[in-house]
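I have a structure I would like to understand better, so I am pasting it below and will then ask my questions one at a time.
Left out: one protein chain. Kept in place: all the others.
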Amino acid sequence: MRTIIKLTGDLHTLIMRDLARPHPFAAERVGFAFGRTCALRGSARLILLTNYHPVPDEQYIDDPAVGARIGPDALTWGMQAVYHGRLLREGIFHVHLHGHRGETGMSGVDRREIPALIPGFQSVGREAAHGIIILSLNHGSGWVWLPGSAECMHADGISVIGAPVQVFNRKARP
Amino acid sequence: MAYSQEQIDEIKRYCEKVSALSEGGITFLLLEKLRLPAGCEPSVCDALLCPVSRDGYPSRLYLSVQVSSRYSRNWNMTNARIGERNWVAFSWRVDIPNPSPAQLLIAHLMGFTKEK
Partner (left out) sequence: MRADRYSRQSFLGSDAEERISNCTVGIVGLGGGGSHIVQQLAHIGFQHYVIYDDDRVEESNLNRLVGARSVDVPAGTPKLHLAKMMIFGLQPGAEVKAFGCRWQEDPEPLRECQIVFGCVDSYKGREELEVACRRYLMHYIDIGMDVHGKENPVIGGQVILSSPGGLCIRCMGFLTDEKLAQEAARYGTAGGRPQVIWPNGVLASTAVGLAVNLLTGWTRRALTHAYLSYDGNEATVKESITLKNRSAGSCAHFTETDVGDPVLVAL
């Protein structure tokens, strides 16, 4: 099922600037983006990211074993935001940055820990899509759980509608 | 534009469901399964009530389908896209000072029952 993510250039810049800021002890930063799901042709879906919330410094947990670990306050905030956004069917996307160029994927830690957050978000925002977005310095990848689905869709692309336009297409797998 | 519960209940008598839809700075009222006056074919359709000036009219009632009635009308809006749906409207000018939504609706529906 084709899934595309779009956001404005201003939002992308805001996210990149936030994620690039140093943290007192975490090696990486995390934020939450919010997106609305729309229909494309057939069963394809379009996710439109509309805003971004950086996780405050004090809501991280000092864990040298991982790049960043966010604490229960951050997750509680995220769940509340999903609840408040349910009229708009707005879902939540865990966002972080891998500091390399080119297409990016989930690290072993990402794969182990981030998808575990999704069922909680789905329980609060049942009609919204939720997911994960990992940006690199010049690319980005997304993973989307459509409403009611336990299955994760690897997004076909992320488009940054700014100046310049940036299109991060998922490279075709052999 | 905020409506009182009384005003909402009043307009609800004419249709199955009333919702607010905002687009381009205008708040429309979506009237689902609006019951049209006798003699209209079809007798029920969805409608979008625009209570403010738009397209050269002080207010307008858009319909989901073209409706035939006793009087032939000039359907001068055959392809309006609002709220990701397509609408039609005929030329009928309604200009009432401070109408309630129901009063506005009734005045527009007279376009099906009054010659002019």
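Going by the order they are written in, the chains are A and B; count residues from 1 in each one.
Here is the rule we use: a contact is a pair of C-beta atoms (placed from the backbone, for glycine too) under 8 Å apart; a residue touches a chain by one contact, two chains touch by 3 or more.
Only a predicted model underlies this, so the values are computations on that prediction, with no experimental measurement involved.
S.K.: Touching the absent chain in the whole complex: find that residue among A:T8, A:Q59 or A:S149.
M.R.: A:T8
S.K.: Which one touches the absent chain: A:H23, A:R36 or A:H53?
M.R.: With A:H23, A:R36 or A:H53 as choices, the missing chain is touched by A:R36.
S.K.: Could you list which residues of chain B touch the chain missing from the display?
M.R.: Chain B touches the missing chain through residues 3, 8, 12, 17-25, 29-30, 53-57, 76-77, 79-81, 83-84, 86.
S.K.: I need the residue numbers on chain A that touch the omitted chain, in ascending order.
M.R.: 4, 6-10, 36-41, 46, 48, 50-51, 87-89, 159, 161-167, 169
The rule is short, and it goes like this: only the chains that are shown with their structure count from here on.
S.K.: When the centre of a chain is set as the mean of its C-alpha atoms, what distance in Å lies between chain A and chain B?
M.R.: So the centroids are 41 Å from each other.
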